[in-house]
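Note that this complex is displayed minus one protein chain, with the remaining chains in position.
Our next item is chain A:
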């Protein structure tokens, strides 16, 4: 559908003043003398857009924007970063990946995608045996004890543009991930090579941390290495500020809920004012400005109780949190993921029945209701 709009060398999106330069950032864009940076007052961007035309309400089109594995690998080659590639059937867990890529090739990584209550997102990439305690991490980031949880699947698709089981530091190459914080395990530096997915979970690549750093710098990121197991009992107070707070993103991200965020072509029933209020505010501007966050946060409270899937997500988030904080040991994350995968459908079914029952009781009560006395 978009092929007629794309000139491979200089991509100009129809009807908007968008400029994609060869699909990736040139190194000199990252200096602060860059006029683009001054204008936008943000980190240098891959794609420089002004407001899109009203006819294209869906701003980020995966087909157009998402970096592919091949594009990534060719970029690594262009940067002369040495890596080894291993192809295998699609894998969703570290255990599966370990079957196909032996540890002699490098250290396997586990990659977690978190979000906090203010819609800020974090990729934590760590050695498999490094303990990642969500409660501790949350405190170290200055978010309180229960401040972070696993990010939902939609965020994976929308922000990182990868599929399930494919979280990877390389996802920050996407413009959509510009506000996602990336924290790398300090222990990676002791390894000759580390293994990550290059945006696709049927391939793994091993490379040195200096190679990874070079890549990150080429897309305008300063690689951040953190001792994830330090400070296991953080005491956060006036004199001891949270040590990782500096890595909290300055911008939060609104993930558009696909059908609701676009200006609807149909006229909504005018009487149903309450329905209008509960929809997330549809902003015509592409920039995910903080102004949107407030209304989303207000509405998300309501939607947890209206939407069975969100309700179940909330329950499983809390369960996972408790699990992480109470259970010591390996593979807690894998257990949490399994619980989530296996229970989501069951719980959603129960939640729908609960919702239907409540609605029916209310409905019946409505039929029996005495009219209000004048």
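Just so it is clear, a contact is a pair of C-beta atoms (placed from the backbone, for glycine too) under 8 Å apart; a residue touches a chain by one contact, two chains touch by 3 or more; residues count from 1.
Rule of thumb we're sticking to: contacts and distances are computed from a predicted model.
Matching "Centromere protein M", "tryptophan--tRNA ligase", "Very-long-chain (3R)-3-hydroxyacyl-CoA dehydratase" or "Lil3 protein" against the UniProt entry of the left-out chain gives the name "tryptophan--tRNA ligase". Checked against the full complex, the one of A:129, A:154, A:227 or A:330 touching the unshown chain is A:154.
Of the listed residues A:77, A:192, A:240 or A:357, the one in contact with the hidden chain in the full complex is A:357.
Seen across the whole complex, the unshown chain contacts chain A at 1, 57-58, 62, 153-154, 156-158, 164, 258-260, 262-267, 269, 272, 274-275, 278-279, 303, 306-309, 346, 348-349, 352-353, 355-357, 359-361, 363-364.
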